[in-house]
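Shown here: the complex without one of its protein chains, the others still in place.
By written order: A and B. Residues from 1 in each chain.
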Amino acid sequence: MRYLTEYKTPKFVLIHSVRYAVLLRIIQVVIFTYSTLYLLIYRKGYQIHDTTVISSVTLKAKGIGQVGMPPNKTIIMDVADYVIPPSENDAIFIMSNFIQTNQKQSICPESIRLKQAICINDDMCSNQPFIPAMNGRWTGRCLFTPEKNIVNQTGAAIKSSTGLCEYAGWCPPEDGDSSSMYVQGVPKFTIFIKTFIEFPLFGIKTKNMVDNLKPCVFDSVYNKDCPIFTIDYMLKEAEYDITERDLMLRYGGVINIKLHWNCNLDRNVKLCKPEYTFTRLDVPFREKPFSVGFNFRYTSTWKQNEEHFRTLTKAYGLRFIITVSGNAGKFNFITLTLNIGSLIGIFGIATFVSDVIVLYISKKAGVYRNYVFEKVHLKPKFDEVKDHVELQVEKNEDQLLNDASNMNT
Amino acid sequence: MRYLTEYKTPKFVLIHSVRYAVLLRIIQVVIFTYSTLYLLIYRKGYQIHDTTVISSVTLKAKGIGQVGMPPNKTIIMDVADYVIPPSENDAIFIMSNFIQTNQKQSICPESIRLKQAICINDDMCSNQPFIPAMNGRWTGRCLFTPEKNIVNQTGAAIKSSTGLCEYAGWCPPEDGDSSSMYVQGVPKFTIFIKTFIEFPLFGIKTKNMVDNLKPCVFDSVYNKDCPIFTIDYMLKEAEYDITERDLMLRYGGVINIKLHWNCNLDRNVKLCKPEYTFTRLDVPFREKPFSVGFNFRYTSTWKQNEEHFRTLTKAYGLRFIITVSGNAGKFNFITLTLNIGSLIGIFGIATFVSDVIVLYISKKAGVYRNYVFEKVHLKPKFDEVKDHVELQVEKNEDQLLNDASNMNT
Partner (left out) sequence: MRYLTEYKTPKFVLIHSVRYAVLLRIIQVVIFTYSTLYLLIYRKGYQIHDTTVISSVTLKAKGIGQVGMPPNKTIIMDVADYVIPPSENDAIFIMSNFIQTNQKQSICPESIRLKQAICINDDMCSNQPFIPAMNGRWTGRCLFTPEKNIVNQTGAAIKSSTGLCEYAGWCPPEDGDSSSMYVQGVPKFTIFIKTFIEFPLFGIKTKNMVDNLKPCVFDSVYNKDCPIFTIDYMLKEAEYDITERDLMLRYGGVINIKLHWNCNLDRNVKLCKPEYTFTRLDVPFREKPFSVGFNFRYTSTWKQNEEHFRTLTKAYGLRFIITVSGNAGKFNFITLTLNIGSLIGIFGIATFVSDVIVLYISKKAGVYRNYVFEKVHLKPKFDEVKDHVELQVEKNEDQLLNDASNMNT
């Protein structure tokens, strides 16, 4: 029943001291000002924030490239030729260099670039363990090709009595980098980045295109709203070294296009625009990695007179990977209330600091402590209570009583 | 040493008052009830929650479309024809309209839809700056085509003495929208969404297919467990306007399929099923965007008699992007303990509110404050302590002493 009859509350001491009261108020005002300005205004403590973003990215490349073919023939490459695969989710690949080989299923000598394939008799071609560089299943025969001198990797001519192991598979094997075809004009290509984002918490959708968009090219100063970027610009943003950029076009590379949306939804949603940043996501060539650049092989196949043919393409190029992130804030009463609450909590620091000053550092600290800390000193035996006075306060009372007694005498 | 001999604890004042004790208890009960019901039961405060989801989505389209070809020929389109690329990560594209052009590397006149290509002499075709709409590298020649009248964009016939600039590249150029081929029957196609998700924190895996699944079509009322949706249903969910839907089929569009799993892992995991929502992620046509719909170009290439051929397809269609999110909860003792702890913290509000009422609003507030706030008023000079009494409490004692003295006199 005591819970319903007695009301418990902490006891406070009120010290009449202008100096410390003013000190406490100053500290409180400083903390209040700082935390209000920082937490509520600078960090927008009155807004509820959300970083969950649903996005859809559509990438459209434009531009025409040329490939010089010996003897002085030129192949024209358009979007459908250099974007492989034609449609990807959050990524696009622009082919800037390639090796093309027309093949059919048959038997033929191995690539001369494969050291293990150089043979002088059939035994060298059978019972070989599989290595990934092989172009097919070895038949076990050593083929001699008297017509042309085989040149090994170090460049020295090998005697014409040596041959190459035969394999069954797609023939002929892919030739080395020497036959690669470089696509000229890639830096001038443009990529149009269409992004649509939704902040599901707020049900707000927006896009990275202004309403009255016209054909344009992005410029960080004069044309910040244009979502069309040249490959050259993106390459330069991602890699400052011109040698590296050339190697990226030749052997491939991976570039991350980051779109970050920082949206204040209390203002017009149209004011919310993404920041674009471009960073490299592959190992620079100067670090001499195990596996350089970016490439993959693809084929187109067809059949003629019951025979299967394919065009094998080893594609080197720039792979752009898009990552979209966002942070949206909107006024919210509950968030404001909670932040004001924690702001009040920060006031505790003011009290803590002042208490330390008043009770331990100030001149009269000892006197104040006497009032703030009530000392209880129980004697071992409780019945001897008459002899000693337990409470410091009571000691004082004792003295007062003595005084009173004295007055009476 | 004082730290080992003195025990410090805050002093409390117990006010004997049924009214305020009951008030405090009522406020506490209200807060306790509300926070228990809300925090512990409604918000499942006894569960540990995790929103990290690992998911795999497999999409399978079914259905057969028709394309009417002049003169009264019909091409049948099956899955392998209209799903491009055949397999994507978390996305699927259904082609609903396309322009197909059979091309080979050669030289030919530019598209008549390209204003800049209309020429009356060779000079107009050379020294032209590159524009993205060009179909190849311009040779600098102006080709006259007496056979057919060239019609410009506004529809007016151009004199037959005008020609078109010649380009080198894939010939002939792609024709305009007039030659597009509309795939009939797309709304009747179905997409089977297979999702497997894992909540890595709990090691729980589940899927969006019931155990004894039978061929079915999703219906929000009668067949909620069926993961097979018609294109028509998804389109209608994402866009209510029939004109927009027609334009989406004709010029392409992007639809987001959201799967949200809200799982209570304290119950059988089989009861945990996803909610499907469909929203549009592109700009509606009614807003007249710079870049409408969704389309891309792809090719199939082959070689015949040493010549390269390709079929260029400009594909318009619906791109479905899947996003999977989840929120799983499971009973956890530590979470329960922590939440009970913060629940106790909320009780502070009760004390705070009651304190304000008791000490500042109630009738006897001043009296209570006298007991709760012990006033310390040190005089400027401490040795004058006899003249004044510093403590309010001591003042009272003083009076009592006076009374005592009076009694004695």
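Here, a contact is a pair of C-beta atoms (placed from the backbone, for glycine too) under 8 Å apart; a residue touches a chain by one contact, two chains touch by 3 or more.
Note that this is a predicted model, so its numbers are computed, not measured.
Participant: Among B:60, B:115 or B:270, choose the residue that contacts the chain missing from this document, as touch is defined above.
Facilitator: B:60
Participant: Considering the whole complex, which of A:121, A:223, A:262 or A:301 touches the chain not shown?
Facilitator: Answer from the full complex: A:301 touches the omitted chain.
Participant: Among B:26, B:41 or B:75, which one is in touch with the chain left out?
Facilitator: Of the listed residues, the one touching the omitted chain is B:75.
Participant: Just one of B:5, B:72, B:127 or B:268 touches the chain that is missing; which is it?
Facilitator: Among B:5, B:72, B:127 or B:268, only B:5 touches the chain that is not shown.
Participant: Kindly note down the residues of subunit B that lie in touch with the hidden chain.
Facilitator: 3-17, 54-56, 58, 60, 62-64, 66, 74-76, 78-81, 83, 85-89, 102, 188, 190, 192, 194, 196, 198, 200, 205, 207, 209, 211-214, 300, 302, 304, 309, 311, 364, 367-368, 371, 373-375, 393, 396-397, 400-401, 404, 407-408
Participant: When the complex is taken as a whole, what residues of subunit A touch the one chain not shown?
Facilitator: Considering the whole complex, subunit A reaches the absent chain at 6, 8, 10-18, 20-22, 24-25, 84-85, 88-91, 93, 105, 130, 132, 134-137, 167-170, 254, 256, 258, 279, 281-283, 287, 289-291, 294, 296-304, 310, 312, 315, 319, 321, 323, 351, 354-355, 358-359, 371-378, 382, 391, 393-394, 397-398, 401, 404-405, 408-409.
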